[in-house]
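The full complex has more chains than appear here; those shown keep their coordinates.
When the chains are written out, they are named A and B in that same order, and each has its own residue count from 1.
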Amino acid sequence: MTLIRTFTDGDEITGFYLLKKADLKQTNANPSKEYFDFVIADTSGEIPAKMWEVSSADKETYFPMMLVKVNGLVQMYREKPQLKIMRIRKATEEDGYSLTDFVRSAPIQPIDLVHIIKKTASSIQDGDIQSIVQFCIAKVEEKLMHYPAAKGMHHAYYAGLAYHICRMLELGEFIAKQRPFLNQDLIKAGIILHDIAKPEEMISELGVVTDYSFRGKLLGHISMAANWIIEAAVAMGMDTTSEKLVILQHLVLSHHNLGEWGSPVQPQVPEAVALHYIDQLDAKLQAVEDALDTMPDNESWTSPIRVIENKSIYRMKRENTY
Amino acid sequence: MTLIRTFTDGDEITGFYLLKKADLKQTNANPSKEYFDFVIADTSGEIPAKMWEVSSADKETYFPMMLVKVNGLVQMYREKPQLKIMRIRKATEEDGYSLTDFVRSAPIQPIDLVHIIKKTASSIQDGDIQSIVQFCIAKVEEKLMHYPAAKGMHHAYYAGLAYHICRMLELGEFIAKQRPFLNQDLIKAGIILHDIAKPEEMISELGVVTDYSFRGKLLGHISMAANWIIEAAVAMGMDTTSEKLVILQHLVLSHHNLGEWGSPVQPQVPEAVALHYIDQLDAKLQAVEDALDTMPDNESWTSPIRVIENKSIYRMKRENTY
């Protein structure tokens, strides 16, 4: 199948793709006619597509997040490529494709990512901390299999959140070895818990966040995770005011570092400082890596990347990989 | 007894006062000698005091937050009055004074303030909300009798927090009547809960905050109050994710309005917007009123007031009270 990232003006394309958007619109003519304004996607990117002749049956057939087989022409419109659809049909089971073949995913299998997270939780030596972490994982274990880490900032794809946690755990392990004054249990717990309530903060399907939830808007994932820690402690009969509990909550509450970024308190234990910068390092570098992975082959600069102040990143010429 | 606010250069003073500070210092001479650097206070204000001759017995006698009888001379030092102590002794039971006679207090008896708060809680019609509010009040009822509302920003005196809550309740009742679309239960609950964890955030004695607590620093009173709401819900078997619970937490979490002022989320229900501005109005006006109450009689401008961007407030000439 031709990857969307490689579509070039004038190509005739035939293949299976995901219908990411499917808006029925009217031409601005008199009398106006209906047409479909699609976006089709695969793991390499996405492209707008127009279907000018729309029958009544078509209107009952095509909806977002459906797989289709398409035949069309790549044309330039306002300096950007789009696809003019000539033929289209719904994909059937016999075609043998599944939705996840067409959405961007973490490069490691979700099941393996969740396994790593659970194994790390089990390795926490302090029993109370271990129990709280496991209580919180249990709340979202199923969603960890596919939730992205954010709506559009970074790791915005299938299982992106679990992938973010796993990469941070690698980095956290290295840092804790390099600086033995850091408490390994707290590093592990902080990394696993810091974004653990994100799957309840956002509404997501196939790695794409469509909205924030009611609780996400009124509480935010930071306060929700703090709630879960208290719930866990109460459920297990721990003292909710013990140093251990307070520090666990503090790790979550402070991990955005500043009030204007959503943290009601600032990092004041060593592991909280480490957590914030590990999170930053992973999120920013992943955003850069993702932007490079999805840019068209013939460009030198990525699209603007939100988490690095909307800067574009330059890709060195291939021969110059010193 | 002469009120400290009226002390004038050259006055000889005799009376009972509170020793607010009592630092033993050494003169910067050779050989250096020890002297007491006191601050004495009454409800009208405070003044530095020096005691130049200090015996060994004195060093074992005078400590902060003790009542003393003092005889001394008011002198100017660097354009500010201070008291040169000539005679001093500890107050005894027979003198008939109690500490609370000398600390600034809310103008209403603490017991009455707490009574108003509890009565208002009882008037909340939704049973769940009422129970949660009562659970939280119970956590700090004893401390509500004397805690200030803040370290120095506003209502920084004996029972200042309870007084702040009660004035806000008056204002909240008026606003809820003026604008019937507001939910009265939520207004009452929001006002009572918004600062309810402050007594655990700060360490205070006789209305003076000396420091923030461990939990105060690592969690902050906003997150602590959010915790209590969850604890209450779990204890009473409520659903911690119900709309009711979420909104109660939201009222507390958002009442500082902006992230840089400590709120992890911004007001997004009508009562949260009302709560923030009722809190602002009461805190700012009280800070102004307190500054006017404690300024020396012969001044036209108060000291700079922190909560209104360190501005001083002008007091109109008496005859001009149009």
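Basically, a contact is a pair of C-beta atoms (placed from the backbone, for glycine too) under 8 Å apart; a residue touches a chain by one contact, two chains touch by 3 or more.
Just so we're clear, the structure is a prediction, and the values are computed from it rather than from any experiment.
Participant: Please give the number of copies in the complete assembly; 2 of them are in place here.
Facilitator: The whole assembly in this structure file has 6 copies of the sequence.
Definition applied: only the chains that are shown with their structure count from here on.
Participant: Measuring centre to centre with CA averages, how many angstrom lie between chain A and chain B?
Facilitator: Spacing between the chain centres: roughly 47 Å.
Participant: Name, in rising order, each residue of chain B that touches chain A in their complex.
Facilitator: 214-215, 217-220, 222-223, 226-227, 230-231, 234-235, 240-241, 243, 246-247, 249-250, 253, 258-265, 268-269
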